[in-house]
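A quick write-up on the structure given underneath.
Complex shown without one protein chain; remaining protein chains in place.
In order of appearance the chains are A, B, C, D and E, and numbering begins at 1 in each one.
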Amino acid sequence: MNNSWFTLPTLLLAIAVVPAEATQDERRVRGEKVIETLAGTGGQPVLQQMHKDFPFLAGAITDYALGDVWGREVLDHRTRQLATVSAFAAQGNLPQMKIHAGYALRLGVTPDELKEIIYLTTVTAGFPRAIDAAQALREVLASADASPP
Amino acid sequence: MNNSWFTLPTLLLAIAVVPAEATQDERRVRGEKVIETLAGTGGQPVLQQMHKDFPFLAGAITDYALGDVWGREVLDHRTRQLATVSAFAAQGNLPQMKIHAGYALRLGVTPDELKEIIYLTTVTAGFPRAIDAAQALREVLASADASPP
Amino acid sequence: MNNSWFTLPTLLLAIAVVPAEATQDERRVRGEKVIETLAGTGGQPVLQQMHKDFPFLAGAITDYALGDVWGREVLDHRTRQLATVSAFAAQGNLPQMKIHAGYALRLGVTPDELKEIIYLTTVTAGFPRAIDAAQALREVLASADASPP
Amino acid sequence: MNNSWFTLPTLLLAIAVVPAEATQDERRVRGEKVIETLAGTGGQPVLQQMHKDFPFLAGAITDYALGDVWGREVLDHRTRQLATVSAFAAQGNLPQMKIHAGYALRLGVTPDELKEIIYLTTVTAGFPRAIDAAQALREVLASADASPP
Amino acid sequence: MNNSWFTLPTLLLAIAVVPAEATQDERRVRGEKVIETLAGTGGQPVLQQMHKDFPFLAGAITDYALGDVWGREVLDHRTRQLATVSAFAAQGNLPQMKIHAGYALRLGVTPDELKEIIYLTTVTAGFPRAIDAAQALREVLASADASPP
Partner (left out) sequence: MNNSWFTLPTLLLAIAVVPAEATQDERRVRGEKVIETLAGTGGQPVLQQMHKDFPFLAGAITDYALGDVWGREVLDHRTRQLATVSAFAAQGNLPQMKIHAGYALRLGVTPDELKEIIYLTTVTAGFPRAIDAAQALREVLASADASPP
């Protein structure tokens, strides 16, 4: 779906493990690299606005969620996005599910693979949650079709 | 962790898609094959008891959840179990999470890969859910160590 | 509220229990009859769209949720809809609650009976969920007043 | 299952609507009558303990939940218990589900009717919740068999 | 932010504890005084509409939630609003969170104190819930800036 996938191994080599002497500044830089990999060079708009009025939250998302967690290496990025979409679909957190379904598409996950996660959601969380998630995914797929990378 | 993994491709070839003329009996047989793949020849004890006093529920789990959903082919079994563990950890459904973490180990998922799902849960569902899930996974791993296949 | 209620006993006689030799095609037909009883001959629009882009999910809803579960006979349709509205109100699943409140009205449940379920929700799930459910039910009742069958 | 059912109409005539001049004392008496109808003359042990160390909560349950809500008349007691069991099963609140399944049995609801609520829960809240609820109901039914009224 | 804060001690002296002989009418009056303290003389619009079509629910909110619970004295109003905003943020109940964040501002809680509750929510309920709550609080603060009392 785009070519950011090919730059991923290089990125991952660079960010590997947080050394004990890593500073806050270094964590921030690492988190910003991850968000660029997932969301593209435009960045993630919700996060950018948040840096202005909820700076601690925006910082924590960048440093911890993106840098520390998404920067880890044991699972590949595709599997992790599928597991994340599954978690958000099961919880009924549709805005987050849509963001991560978009990241998954950028990483080369296919629409049919994402639909399988929805079908799985009928078992983990029931039909209503699966129906909600299907409608949210439909919007993500329509939007990706409208603006291919 | 065991060798049931090697028989999986054969099984999957056999169960592929439910043809329109498939009967209830045929769906039941397919669901029973999937449960054998995931849980071993001993079967799944909770499900076996349920066939006695909640027959419709046990039948639906076997025919629909196991046969129709888990019998699908687009995602591989390992990715699907990781996505399922992620969903149950995020919801705080620990008994179900433990069952599927056990299935994942049987399919060759490593303990470290399962721990990554827990770490991811701090982001999708918060620290309390991740702590609960870590403690549940610890029990699964201890139990797998105590009785290797 | 409409006369589909009078055709219900006949329908129920027809769909009774799924015999072991029932085929997928027969389950589909049965599910479609149930949806016609609940939603009218126009069908359920969310479900119709889903047959196109999430065919497995639409099929599962029709065959399993509608055919297998709603086609059962032990509880009457009215009690089952009230129990379903109660479950969705307690979970805060308002879109689903509205769909089933609409089905309930079609089956002859009165607005005052539905309001009792809302009042009960203050006990099962707290005031916020009850307030949300009241506002959702208000829309269903306004819509039913605007287009009587 | 017991004969408290036959005294219900009399009780309901007595408690009908809370008049504007009803005092706190009168609400308390009404709530205590409802709990006697549902739980028998032994009372509800969790509630009795709570009157000692969480008196406001115990009072609110008695006066509001039992007196004001369960003392209402539009729905019959059986339908209301089934709707309540459905709500608690969908939420995964098993201790509360068990209490109300016990009340339902006392009011003459059959085990098979309660099982239908469980089957319905596969649709409203997914298989895991239904499995949990089935196991909880099994305990209620075993306990009712062991000590018939 | 406004001067209703200064009248609070007087109000609280007046409503203290519900005497056993308090009537329904007296509880209603007390609840209405609390809502005036929290929401101003204009009242709470959601509640006012509800008195018309869901009278039992509107009455219960006024008499029980506002009169009985919010009229209590052990915790001060500010702490209670912060605890309430924390609960609603953790549950993801944003409409209720916004109502109570508005009450908190009226009682003199600062925007920075409310933001701390959001930051805390990353720990109690995860980043997604905190992100949702931050966006909801942003709207409350913008609205308070636009119409200072």
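Note that in this section a residue touches a chain if its C-beta (ideal position, glycine included) is under 8 Å from a C-beta of that chain, and two chains touch if they have at least 3 such contacts.
Only a predicted model underlies this, so the values are computations on that prediction, with no experimental measurement involved.
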item: Missing chain: touched chains present in the view; value: A, B, C, D, E
item: Residue among D:Ala39, D:Ile61 or D:Ala125 that touches the chain left out of view; value: D:Ile61
item: Hidden partner chain, touching residue among E:Ala22, E:Ile35, E:Leu57 or E:Ala87; value: E:Ala87
item: In chain C, positions touching the absent partner; value: 122-129
item: Those residues of chain E which, in the complete complex, touch the missing chain; value: 65, 69-70, 72, 74-75, 79-80, 82-91, 93, 96, 112-113, 115-117, 119-125
item: Residues in chain D touching the chain absent from view; value: 46, 50, 53-54, 56-57, 60-61, 65, 88, 91, 93, 95-96
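Convention: only the chains that are shown with their structure count from here on.
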item: Shortest chain-hopping distance from chain C out to chain D; value: 1
item: Mutual neighbours - chains that touch chain C and chain E alike; value: A, B, D
item: Rigid-body rotation angle, chain E and chain D, from Cα fit (steps of 5°); value: 180
item: Whole-Å separation of chain centres (CA-atom averages), chain B against chain D; value: 35
item: Two or more partner chains touched - positions in chain A; value: 65, 88, 91, 93, 96, 115, 119, 122-125, 127-128
